[in-house]
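Please see the structure below; I have some questions.
The other protein chains are all here in position, but one chain of the complex has been omitted.
We call the chains A, B, C, D and E, going by the order they appear; numbering starts again at 1 in every chain.
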Amino acid sequence: MTSRGRILVINPNSNEAVTAAIDAAARPFRFADGPEIACVTLSEGPFGVESQKDADSVTMPLRRLVDEATDVDAFVIACYSDPGLQVCREAGRGPVFGIGECAVATALARGDRFGVLAIGRRSIARHMRSLRQTGAIGRLAGERSLDMSVAQTASGEGTLHRMIEVGRVLIEQDGADVLILGCAGMARHRPALEQTLGVPMIDPTQAALAMSVGTLLAARGVSPIE
Amino acid sequence: MTSRGRILVINPNSNEAVTAAIDAAARPFRFADGPEIACVTLSEGPFGVESQKDADSVTMPLRRLVDEATDVDAFVIACYSDPGLQVCREAGRGPVFGIGECAVATALARGDRFGVLAIGRRSIARHMRSLRQTGAIGRLAGERSLDMSVAQTASGEGTLHRMIEVGRVLIEQDGADVLILGCAGMARHRPALEQTLGVPMIDPTQAALAMSVGTLLAARGVSPIE
Amino acid sequence: MTSRGRILVINPNSNEAVTAAIDAAARPFRFADGPEIACVTLSEGPFGVESQKDADSVTMPLRRLVDEATDVDAFVIACYSDPGLQVCREAGRGPVFGIGECAVATALARGDRFGVLAIGRRSIARHMRSLRQTGAIGRLAGERSLDMSVAQTASGEGTLHRMIEVGRVLIEQDGADVLILGCAGMARHRPALEQTLGVPMIDPTQAALAMSVGTLLAARGVSPIE
Amino acid sequence: MTSRGRILVINPNSNEAVTAAIDAAARPFRFADGPEIACVTLSEGPFGVESQKDADSVTMPLRRLVDEATDVDAFVIACYSDPGLQVCREAGRGPVFGIGECAVATALARGDRFGVLAIGRRSIARHMRSLRQTGAIGRLAGERSLDMSVAQTASGEGTLHRMIEVGRVLIEQDGADVLILGCAGMARHRPALEQTLGVPMIDPTQAALAMSVGTLLAARGVSPIE
Amino acid sequence: MTSRGRILVINPNSNEAVTAAIDAAARPFRFADGPEIACVTLSEGPFGVESQKDADSVTMPLRRLVDEATDVDAFVIACYSDPGLQVCREAGRGPVFGIGECAVATALARGDRFGVLAIGRRSIARHMRSLRQTGAIGRLAGERSLDMSVAQTASGEGTLHRMIEVGRVLIEQDGADVLILGCAGMARHRPALEQTLGVPMIDPTQAALAMSVGTLLAARGVSPIE
Partner (left out) sequence: MTSRGRILVINPNSNEAVTAAIDAAARPFRFADGPEIACVTLSEGPFGVESQKDADSVTMPLRRLVDEATDVDAFVIACYSDPGLQVCREAGRGPVFGIGECAVATALARGDRFGVLAIGRRSIARHMRSLRQTGAIGRLAGERSLDMSVAQTASGEGTLHRMIEVGRVLIEQDGADVLILGCAGMARHRPALEQTLGVPMIDPTQAALAMSVGTLLAARGVSPIE
């Protein structure tokens, strides 16, 4: 491990604006002595991961990036669909965290039944397959789509308003008591959503950063009790 | 929230040595600008939480402690059985993390099937009931007892040797690829176990600290991207 | 065992009117040679068990009551949330039946999918956690709230009408073919509800009495076949 | 309902000795004012229900018996495989209890994980299919065969010894904390097994009698509280 | 095995028109060298299998038919409720396929979540019990009734229109991406439904024929690679 430890957060799409938003989400997790957190864009990635093809197209490039990384102590794959998670773990270069998996795990420790806000409908079946694989699908209250394009979600006010609207349905109709933002790069809306909706709101990138930072801190060991 | 944020870690048993070990586990999670982490002993607690009576005896004292706490932004209940978790959440004084729940959630994001090292046999049925409640019991490879007293586990070498022995059975016979230390106060053995056994080893206190620190950091919000 | 056997039914709230209603539900279960059935009020209990705090506040008093009981062959905890069930079992003073657990078990033997009538919304999440723990949540058609106060439910006509209304939704929309009255002390409405709704209606106290009386009768043994 | 209520317990096999043993198991459930309990033999039944053919051969005769019964308020099908349970319920002549279903339901209210003692291996797959249908298979610790013929089990000492032996394996290796006798007519061994093995031992006929007697008693209604 | 192999498809109801429709569904599965496929009517069967009594009334006649069959290499029970499946398998006369089980199995390999079109409401609870037994109920999007009589479904246009209507609800509201025709003898509507609804549409008889033909072809063995 490097002295402070170093986390590489990989945005698997090639949209630099998303990487910048991920980097912003990471800012509160940077400390003087804490692990370094670098956010990079997968240049081979599609502009957004919306289809299964998009997701599968990045698995081997992600693996190569992981294989070639030097001075990295933990990896975060910053796409809610967790593309390439297993193949990157297999590389044996250090812990690999998928933000989707970390968000669901964190939601299990914050409430009873979780709801997910998805950008579009197409992703929901893909997320459901992942969730069945986790074995925790019994805790899902529901996943609902914002029915927005990535461009729309990037623009501001309208997005927040729509998120609140869909979040209310997840809480009131589906019975969710904790919500997950089902994509990377929306962390700036997290505090407002949490305050308005009154339930814990999980940003998946930050959930993964909490776990990866925690893993590197724990790796520093515990000095004997004097 | 206080300026840095403050986490109160409560050891529900009255054994100060365990609180000291919890405090040692917390040390790597303390940073200049990071949340303050205070570890306290529940004076009304039993000397160890071994029976259901021990667990149930601390729920109301824990609630009182939470109700009366001032300047606390998040709570951690530092006993693997998560006594009082729901009643403390109900207090509405801030997020409450149970180290058992956090350890299982973290294990789900580190491997495929998790194993648990329990101090004694009596706790296993209690843990199984909790685990059925999480809905994630399908990911459990197995839980096995060290068959040691708390006094024995506190003493060193012998404990580590026994943990390695039982950990190997969980990995080789039960198929675990990630392990959880099923009690508080054993974090000092974590690095050696992880290195010897070759699978991620989760200390539950540290898993809860990662999540609670992450929650407070995320609460700081994300400044707009310039 | 005492000659006839003796069952202690404990109302964990301090509302004597509820104890009286429980005692009324027990009347048909009293026979000349059958087990004695005594109904007592937990004086330390809250006036009603509505919150998690209410539920957790009675676990230790229940345990003490069980520990100190003499000439008791089986215990019934007469609150649908089954507070203190595990800790009272651990006392080793005889079988302990929780009316919530017994009601669900009985419903499994009466129909295909069960519905639950809850007094208020607050209790539902607590019941869901218990139900996930039983492993039988796949048989739940739904749980719906009467949205009444305990005072209102105690008053008569209006309660029955509301129960019929909510029961119909559980049957027609949720697909329940057996219903559970999700609280103690409502047994007097059971026959009318069953007749009006046309599906088996389970009173939890009576479900627990059936099992506890049965357990004591079975304990008398079976004389050899002549 | 007849004045006291009447329960018809049907032994679906034509072995009168088994009916006599069932009748013996019913004896403690007969009271001065309690429901009458009549035990009858299905004359068309096979000598024992060992195969699926045996089980399926009795469904229509059981239905006819139920259709033609007069003055019966509840039915018990006294074979652990619960043959004809659904078709007899469909007759709409009153509640129908299957002893297998009642035994499992009762076990859920007595312990955490249940074990089943089966007479022979052939029945286990059939029982597993039923158990998957109940949705409660997650609570099964294991089912193990005595590997005895019905003739052998009828004879005494040897049976008890073998039951203790197999029961110990279910408890110690499989983790059961409550056991079910997986056939009708063995109730006379129940008390000795319970005492020797130290866990609750459920006789399925008695479990069904407890529920059916309870159902008829509850049907008497609850007089208003004076 | 006979030289080509022979499959006996049994319609368990005595409605010859249904047998003719089953035979029509089988036509595309008949080939010059392929297995012979004979469709027969169970003369003892009811005119339609609508109740549990109907279903249970055919199990023993089906077993006799299987026991007495000569020159048959595989059996298909052509009723969506799979009556007599286990007892016919037990006969040991060759593989026995239930069209309900085969339809569900095939749906698992064609989509993510399946919907079922049932003729009437009465059958749904029966199908749900079967589905819980398969262990694959987590993949069910929903089952909805056409609310038609068998006579109505036999008549044409109106049936197709109603199927499309209910199919749309299963897709749009329940989230199904593959549909099953929940009865035998409707295969003629399959292509039009598939084209109109845009998701794979499974006819259960054809699903069972695919598996049974495949089983007989596989039984021919694989000559060594030259």
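Observations on the structure shown:
Here is the rule we use: a residue touches a chain if its C-beta (ideal position, glycine included) is under 8 Å from a C-beta of that chain, and two chains touch if they have at least 3 such contacts.
Since the structure is predicted, the reported quantities are computational estimates derived from the model, not experimental observations.
Touching the omitted chain from subunit E are residues 17, 20-21, 24-25, 27-29, 31-34, 95, 97-98, 101-102, 104-106, 108-110, 134-136, 138-139, 187-188, 190-191, 200, 203, 206-207, 209-211, 213-215, 217-225. Residues 125, 128-129, 132, 137 of subunit D touch the missing chain (whole complex, contact as defined above).
Hidden from this view is one chain, which touches subunit B at 112-113, 138, 177.
What we mean here is this: only the chains that are shown with their structure count from here on.
Put simply, the chain nearest the middle, going by average C-alpha positions, is C. Distance between Cα centroids is largest for the pairing of subunit A with D. Counting C-beta pairs in contact across D-E and across B-D shows that the higher total falls to D-E. Between the CA-based centres of subunit A and subunit E the separation comes to 44 Å, rounded to the whole angstrom.
Shown for subunit C are the residues in touch with two or more other chains, namely 129, 132, 134-135, 137-138. Shown here, the protein chains touch in an arrangement that is not a line, ring, star or fully connected set.
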